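A single protein chain has been omitted from the complex, and every remaining protein chain is retained in its original position.
== chain A ==
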Amino acid sequence: MQKKTKTPSFIFPKTPTGVDGLDEITNGGFPKGRPTLICGGAGCGKTLMSMQFLIKGITDHNETGVFMSFEEPSDDLTLNVKSLGFDIEKLKKDKKLVVDHVRVERSEIEEAGEYDLDGLFIRLGYAIDSVKATRVVLDTIESLFAGLDNQAILRAELRRLFHWLKAKGVTAIITGERGEATLTRQGLEEYVSDCVIVLDHRVIEQVSTRRLRIVKYRGSTHGTNEYPFLIDEEGISVLPITSLKLDNEVSSDVVSTGVPGLNDMFHGGGFFRGSNILVSGTAGTAKTTVACYFANEQCEKNEKTIYFAFEESPQQLVRNMRSIGIDLQKHIKKGILQIHSSRPSLNGLELHLLTLRKLIKEFEPTTIIIDPISNLITVGSEHEVRSMLVRLIDMLKAHNITALFTSLNKQTDNFRPDLAEESVSSLVDTWITVRDMEGIGERNRGIFIIKARGMGHSNQVREFVINSKGIELLDVELGPNGILTGTARQTQKFKKTISDIKLQNEISRKDREIERKRRVLEANIEALRNEFESAQEELSSLKATEELQASFSKKK
C-alpha cells in the first residue's frame, strides 16, 4: 500500500548563512529555528557577519530579519555596513528589516527591587511580528551585563530569552565578546548550545589573518578546522581550506607547452587542460622563461591568461622575454594577457588568494601563471602556504583553469625537493624540473619530467639552450657514459664529423681502386680477345689452304 520511496536520510533543517563559503563548512547553514552563538574578540567581524546573515537572507532568500543592536545606534550601523554595499535604510523602508537599538545607560539607571526583561521580550516580539521575521540577530546581548547589576536576574532572563526565541521558531544569531577563559565573557555558550562559532583575528609575523571555527554544532556534521575568512568590499567570505570533496570535472583536452621539444616529451603532446603544472629549479634555470613560453602559447590561441609575477615588474618581464623572441606586449595590448606584479609581503596570504579569486572572477582566464610560488613562503609558514595553495588549486580546478607555478629551490645535490616543492608536489598534476648540470668547467641546463598524472612521459633529461630565438631542446646525445651535454656534446659531435670524413675518404679511395681494377680487367679482356681473333684468323687461313689443296688434287 505504502509507496516506499528511498528511505529519506534525515536532513537537519538549516538556514543559509549568506556568507560565502560558510554554508559549505556548516553543511548548509545555521540551525533553522535555533539560536547560534558567534563569539570573538573586538573587531573580528561579529557584527558584520550577523548583518550579512540578515541582509543576504532578505536579498537572496526573501527572509525578513530583525537586528537588535545593544552597542551601535541604528544610524552608525547603517553607515558602517554601507561601505560594504549593504543599504539598510532601503531594506528598512521596504519593511524587510527592523533595526532596534537597545540602549542601556548604567549611569542613568538605578535598581530597586525585582524586575524582568519583559521590555526586551516585547520589543523583540513586536519587531519580529511587524515584519514576520524569521532571522534575528542580537548584537551584543552581553552589553546588558554592563548596564544592569542584578546578574542572577539577567542570567535567568537570558535563559528564558533563548527558550522564547526557540519557541518563536526564528533562526537567531547571538554575538558575544570573547572572554578570558570562556568563549564569551558572560558564558553565553551555556545558554546557546546548538551552534557555536568562534571568530578570531590573529597577527603572525605582522600579517593578520582572520579565522573562523565551528566549536559546536548539535545534530549536524561540520568542518572542524579553522577556516580563514576575509572582509572585503563585498562583505565576509570564508575560504574553506579544502572543499570537503574532490569532485570537479576534468578535461582530457591537451594544451601545448609552447616549447616544441617539451611537447614531445609528453606522450599526449602537452598538459591537460585544467591541470596544475609545477616548474621547479634552482636560480637561473629558466623557470620564468618556460612559464612565459607557456603564457605566450596560450595567448596565441586566444586563451585568456593572467601572469602573477612576484619578482619582476611587468615591464621588466616584457623586456626580458623580448630578448629571447617572445613578444608579450602584443598580448597585453590585445587584452588577452594580464601581468600582475606585487611583492609577496604586500599582503597576507589570504589577501593574495582573494586577489586571485577576484581576478579570476573578473577576467575569467583559462590560464594562470604564478611566478614563483616559493616566494610566498616568506609571507607565511610552510603550513599556511600549503593550505593556501590547496585552496588555490581547488579553486582553479573548480574553474578548470590550467595553472603553471614556478618554484625556486635551493641548490642541493640531491634531486629531492625542498620546502616549497614539498608543500605542493603532491598537489600538482605535472611536475617539471629544470636543473643545472655542472661538469668539466661549465654549466648546462637540463629539463626533465618528474611526474605527469595520467600521461606517459619521457624519462630523459633533455639539455636545452636559450638563445635569441628562444628555448631549444637539443636531441639526446648518448656517449659512452650516458647522456652528453655542453662541451662533451660538441666533442662528441666533432669526433663524429671526423670519423665521417675519414669514412668518406676511405670510400672514395676504394672506389678509385675498383675503377683501376676494372680498367685492368678490361685491358686483359681486350688482349685475350685479340689473341682469340688471331688464332681464329690462323685457323681460317689454314682451312683455306686445305680447300685449295683439295681442289688441286681433284683436278689431278
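Note that in this section contacts are C-beta pairs under 8 Å (C-beta built on N, C-alpha and C of every residue); 3 or more make two chains touch, one makes a residue touch a chain; residues count from 1.
Basically, contacts and distances are computed from a predicted model.
Asks: What does the UniProt entry say the missing chain is called, choosing from "Xanthine dehydrogenase family protein subunit M", "Ferredoxin reductase", "Circadian clock protein KaiB" or "Sugar ABC transporter ATP-binding protein"?
Replies: For the chain not displayed, UniProt's protein name is "Circadian clock protein KaiB".
Asks: Out of A:Asp118, A:Asp327, A:Glu533 or A:Glu546, point to the residue that touches the absent chain in the complete complex.
Replies: Per the contact definition at the top, the residue touching the missing chain is A:Asp118.
Asks: Using the touch rule from the top, list residues of chain A that touch the missing partner.
Replies: 100, 102-104, 108-120, 122-123, 126, 144, 147-148
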